[in-house]
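Quick notes on the structure that follows.
As you look at this complex, bear in mind that one protein chain is not there, while each of the others sits in place.
Order as written gives the chain letters A, B and C; numbering starts at 1 within each chain.
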């Protein structure tokens, strides 16, 4: 594999494939070129959905196919069970698109994934795109083109915005990963930065962060040691303290997780910080010389 | 380390050090030369017992000393908590002498040890002796002398009997390990046989088994691949079916776990099987040529 | 995240066997006197508001007898403490305070684990306690707080004897509340040592709002404005702000980014409204109505279609415009999934969509000024 986490050989199943979202995005993923080999929908095994076979359980799908990754379009109250099912079936990459999963359920998902050595992307993520090879999740297909910029983000649409800007400026992407907007998610910035730093395909990294928590500050400590350049954009400069800005994690509490603190940490670590999203491509070009 | 699991540099703490058994065996271990660096007894921190400092919790002991192993002399109802405590404190070898621990508690102990990469010896074991270097557990000191025979057993006193016979016949031991007599214990025969096979000090292995379960049959499959000779003795030839002979595991159920089945499996795997315990030394000498 | 008033938290504690002072919530001065007579004076009278600095703000009073309790309660009710109206009081026995501890369980997002925070320096804001006096212990979710961990925490808090046993009983209860009630925070500050007993003198509990569907029996305080409440019922994230440019975007990050750009260009956003990843026509239409209900100068819609389809958003906009009219200027930026169809629908309704986010924002700021 030359890419990180997934590539063009990754076999994917869709949990919740017969729901509206599942069906729509299975078609979109297939259109992007993702190898979707099957779907899971309890009680609907034996049918077809979006042209792929449907199974009653993940185990049934795994008995029939080599499965490398699963993506969940499962309502929040049932998402924990579906995630545990995928992890227990031995699938090594689990992408959880679902939002509003109770945080205690997320603790259980992440704990089980850690025990089994499973990579969990999300919850509350747009997913992961290995540009031109494989898309697992929900981003619109047209903006992602192959290239050498790695993108890691906490938020979804904002990332499409930035990726669209990159693409419009001739900067294709190696891999684009959404960590997820919740307080407890499977991957951290550092986990992904480590992979980008080692990935021969990636020449520079864009980090899309936001206020709240200390994920960006943790990332800054790692960026200090990185050889590849990092450009960051942090959303939420204008957010008032004590208010949760959409994402469960996006809240400034007791003076922690502020925009200023994050920008300062990233700048001190040698990252270039964009003030507005559309400035990112220019900073990347500057960084790459 | 030239020995397996423990050696003369192993620092040991005793959980339940202020009880009768704890105190007696701490003295015995110290007399054998074991580096007992402390003991644990909730509510009795700050005292001394058998000349070693007593701590309230395992964490307190670990803060004060490098601790490599712990041995539990803790009543059965509290043994699970004490074992989890030792494992959670990062101690890498936990010897549980206690018998009559509920089997569901044993499931929890073993599951946690597996997650943390901890070696659990027992429950319901005499412990482990690295002859002439370190004794953790309860065997009488005088029978264990350094040498090149590895001994692994399910039962305690029977092992002393056999080790005594070995010593009397000029065959010292490298390491002697009691797996424990319960149905669920931390180590299997195979775990220990693997270590003996790799241990440069060990030239031949004695396996002391008994009726019930299929641990000896599993061992036989591994013995087939071993280069070092194995001599086995199986207790319980005369036991009637359906009766639990002392050990929770020692019961012949529905024609499984019989003496004959085990002897057959071991013989077919190339092990020499002694009919009576005192025949073991002669078979070892024969095997070593 | 929803919060519980102190009295709600204490009722929860009591159900789990965590000791709390004898007392009762009251809404009237006579009732306060009755509780004081019942529990026995002296009592403490605490304003039930969601603020950490009630004492300094004059929201906590003491009374030596029922008559005094009536007087103090009457003086508090109907007033405002830290800017919050006092409508309820907790009247409870005044504890003998021999020492104050701090205890909390919350979620450490970076470690992805629950974390127990304890200190023998309780009674003040934990942020003000020096780090060396704070015990932080991550909890293994598969084990919870086992007896051995409770013993070790007691030891590190310097407890022994009966107090240690009390602490060892209390810690697993606190963790059970945290887990069983989907709490984001369970905090006791101070946990008062009163003779040989430990008593929760305060209770701060916050609950994960994503788990409220399975915590139906739990009372909590709804701090949201009517518009926020309405938005939440529609599955939208809405935060009211004090500007005049109403904003709707799809995705928390891009919504924040849109507000940031408005501010960057000198404008003032009226709200944060994340229409979510997969918003359909109906929710989009309702979101528009919420925006209109706050009487903004301009509406800025910023859609980068992923799950959300541009044609759905455009159709919803057209429907609202046709059905009820939209009396303020609207700037729409629309790209992504089904973009062409969306742009066409808007054009049919007399609106030219923007392609570039900051151009749309700049336009909205300009319109708000004019």
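In this section, contacts are C-beta pairs under 8 Å (C-beta built on N, C-alpha and C of every residue); 3 or more make two chains touch, one makes a residue touch a chain.
Keep in mind that this is a model prediction, so the values were computed, not measured.
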### Task
For the chain that's been dropped from view, list the shown partners it touches.
A, B
### Touching residue (missing chain; options B:193, B:215, B:230 or B:284)
B:215
### Contact with the hidden chain (one of A:84, A:171, A:245 or A:266)
A:84
### Task
Return the single residue from B:53, B:147 or B:249 that touches the missing chain.
B:249
### Task
Name every residue on subunit B in touch with the hidden partner chain.
21, 24-25, 76-77, 97, 99-105, 107-108, 110-111, 114, 126, 138-140, 143, 153-161, 164, 181, 183-185, 188, 208, 210-211, 213-215, 218, 233, 235-240, 243-250, 254, 275-278
### Query
Where does subunit A touch the missing chain, residue by residue?
42-43, 45, 56-60, 81-82, 84-85, 88, 112, 115
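Operating definition for what follows: only the chains that are shown with their structure count from here on.
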## Note on the structure
The chain whose mean C-alpha position lies nearest the overall protein Cα centroid is chain A
### Cα-centroid distance, subunit A relative to subunit B, in whole angstrom
48
### Query
Using CA atom averages as chain centres, what separation in Å is found between subunit A and subunit C?
27
### Summary
Per the C-alpha means, the centres of subunit B and subunit C lie apart by a whole-Å value of 54
### Query
Which subunit B residues touch at least two other chains?
115
#### Entry: Residues of subunit C engaged with two or more neighbouring chains
142
